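All remarks here apply to the structure that follows.
The complex is shown incomplete by one protein chain, all other protein chains being positioned as in the whole.
So, chain A:
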Amino acid sequence: MKADAQARWLATGLLCLVALMWSTPLLWMAVAAFRPQNFGGLDMASLMPDFVPTLANFAEALSSADFPRLYLNTVLVCGGILAVQLVTVTMAGFAFARLRFRGAGVVFYLLLMQLMIVPPVLIVPNLVTVTKLGLYDTLLAVMLPYFGSAFGVFLMRQTFRTIPRDFEEAAIVEGASLFQIVTRVLVPLARPGMVAFAIVSVVSHWNEFLWPLMVISDPDHQTLTIGLASFTRGAESASQWGVIAAGTFLVGGPLIAAFALFQRQFVNSFLFSGVK
């Protein structure tokens, strides 16, 4: 039993070490963002909040990139994608969960393929498509490839399957149309699945970088991640690490705050995204 206790202490020690390594970069971000700029450059790595906190780094970050515009664009992109996705995945998810039709298997595998290929690999041909549609350098171009989501369809299919048929049958008896059954009966009951999908969708598009980088050239159409990347390049060459920390704080902050507030919901959503 003594060896067991020793092993337990060793494991706890290792876990704490990992936790320390994992939290240090974010801790540094939180400290450095509020550190006065004239602070000695050599001790920039210090994690000690041994100073009077200042917002100077934030002021400088906000003045060197149009953050309100970046936030607005990012919210528009995430919201636009999610709004269309919720309609398309609910429809397709319902078809898979409740209708029997010929070719269901083929369509299922076609969807599975999208799940594994993931749009980023297809950025080059998709850029051609978007340009031909005359949408280059628009927010719609950033959103368009994600309007259909195989992942969302599978998730809604699973969710609808957990709902007993009795509810729909009662609605049929009362003469409800298919549209009414889906919108009035199934969608309210499928809310947990839809919330899970919404969280995963918003997080992944809030964080997306490569595709918007390809299709956007006008600074007025940039999203947060693109703004942060170009802003980091500038601040890095000037060694303004405090400003970089503040900028990162501004970009990652909203999701981290949301996660801290709704931890259980977030964790469940991400788990849900794995149960297919």
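The criterion applied here is as follows: a residue touches a chain if its C-beta (ideal position, glycine included) is under 8 Å from a C-beta of that chain, and two chains touch if they have at least 3 such contacts; residues count from 1.
As a working rule, contacts and distances are computed from a predicted model.
One chain of the complex is hidden; its UniProt record names it "Carbohydrate ABC transporter membrane protein 1 (CUT1 family)", one of "Carbohydrate ABC transporter membrane protein 1 (CUT1 family)", "Chemotaxis protein CheW", "Aspartyl/glutamyl-tRNA(Asn/Gln) amidotransferase subunit C" or "ABC transport system ATP-binding protein". Screening A:N57, A:T159 or A:T248 for touch with the missing chain picks out A:T248. Among A:L72, A:L140, A:I172 or A:V195, the one in contact with the hidden chain is A:I172.
Residue A:V107 is the one among A:A56, A:L76, A:V107 or A:L140 that touches the chain not shown. Even with one chain removed from view, chain A keeps its contact list with that chain: residues 4, 7, 11, 14-16, 18-19, 21-26, 28-29, 32, 41-42, 44-46, 87-89, 91-92, 94-95, 98-104, 107, 110-111, 113-114, 116-129, 144-145, 147-150, 153, 165, 169, 172-173, 175, 178, 203, 206-210, 213-214, 224-225, 228-229, 232, 236, 241, 244-245, 247-248, 251-252, 255-256, 259-260, 263, 266-267, 270-271, 274-275.
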